[in-house]
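What follows is a short report on a single structure.
Shown here: the complex without one of its protein chains, the others still in place.
Here is subunit A:
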Amino acid sequence: MGFLFDRNTWQEIFGSISKNRTRTIITIIGVLWGIFIYIALSGAAKGLDNGFDKVFKTVAINSMFVWAQSTSMPYDGFKTGRLLQLKLEDVQTIQNRIPEVQYIAPRITQGNFGSEPVYTVRGQKYGSYVLNGDYPIYTKISTKKIYDGGRFINQEDIDQARKVIVIGERVEQELYTKDEDPVGTWIRVGSVYFQVIGVHKLAQGVSFDSDTAMFIPFTTYQKLYNSGDNIGYMCIAAYDNVDVVQVEKDIKTLLKNIHRVDPKDERAFGSFNLGEAFSKTMGFADGLTFMSLVVGIATILAGVIGIGNILLISVKERTKELGVRRALGATPAEVRNQIVMESVFLTLIAGILGIILGAGVLALINSFTKDIDFPYTNPTVPIPYVIGALVIMVVLGTLIGLIPAQRAVSIRPIEALREE
């Protein structure tokens, strides 16, 4: 293999390649296109993957909502169509009985699901917004970004049932002028005055709450609306490594048991399982990555075969030249090496150019999609993929180069010279 490091070998190869410019360019374009498609596709798939990750970052991925509906089957002496109501003690029961549950946040809400939004006034300005009674643990399930100087509801707010409120970005825009700091000011919600303790920023990506939502301590809500132990719905986060679909089933079975509902009644409790939705989305992204890999490699393969094809034609064209070389003392091994090295060299050059071009296009797409609402972030191709592609190309380039090389040496020099 010493010839690989011989400067003369490379000069000869480079000479032959650079002097046959058209052939070289056409050959390079084939593989360049292949690796470009490969890089661009797998980068884009990765970008989408990252985009989804970013979208789901603001919420616990293994989370779900559970709410009560009405029964659809008679059971235990109750007739069908009984309205069900989730209670605070249900939360405690779930926490105790289902160990897979990491966090559970009960919430009571006004203004969602068809109920009247709450009329809110500040001075001359007013609006109607969603009002939630929450526990601080809620932020473990859905991150709340609070603007500087503010905070979310804490345990003391709950204990003392303080009249404090966290408002949404749009609520701030509608009730305050631009340079006012809402924190510390008072607004009237319904008929009660609340002190604003924070403004929450609308999360990019998946968010459980809109920017018109307002949050008050759960205990304050209880007093305000006299809602007792009723809760609207539960936000539940399971541990990362558990089967969230099974947890969802367990919770529902438990709730049916507590509320004396037929175990076969599928409509008594409603739920939305984000974990399931997430894994479906991620499955889609994985499928896309796999597909881009397959398409990319197939395109590279096509490109390399193209190189082999063109070299085969060029060997035919160069029969005489190769004959002359052999008359001048080139051994069959030297001729073969030269053809194979030309193939590998062309493949590599094309591959590297393709990678650069692909990376450029990915960067371009990234800069275009940066500011628009599209789940596409930081499209990258992992280095092992790139190296893998290069290795595949070198191997294929060698193998495919062997065909024309073998052809080149199978022609005896005298036949080659005779050919006019």
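Quick note on the criterion: a residue touches a chain if its C-beta (ideal position, glycine included) is under 8 Å from a C-beta of that chain, and two chains touch if they have at least 3 such contacts; residues count from 1.
Operating definition for what follows: contacts and distances are computed from a predicted model.
K.L.:
Going by UniProt, what is the name of the one chain that was not included in the view, given "Putative ABC transport system ATP-binding protein", "NADH-quinone oxidoreductase subunit M", "Cytochrome c-type biogenesis protein" or "ABC transporter related-protein"?
P.N.:
"Putative ABC transport system ATP-binding protein"
K.L.:
Which is it among A:282, A:324 or A:357 that touches the chain not included here?
P.N.:
Per the contact definition at the top, the residue touching the missing chain is A:324.
K.L.:
Which candidate, A:11, A:115, A:160 or A:210, sits in contact with the chain we can't see?
P.N.:
A:11
K.L.:
Provide the residue numbers of subunit A that touch the chain removed from this figure.
P.N.:
Touching the chain left out of view, subunit A contributes residues 7-8, 11-12, 15-16, 19-20, 320-321, 323-334, 409, 412-414, 417, 420.
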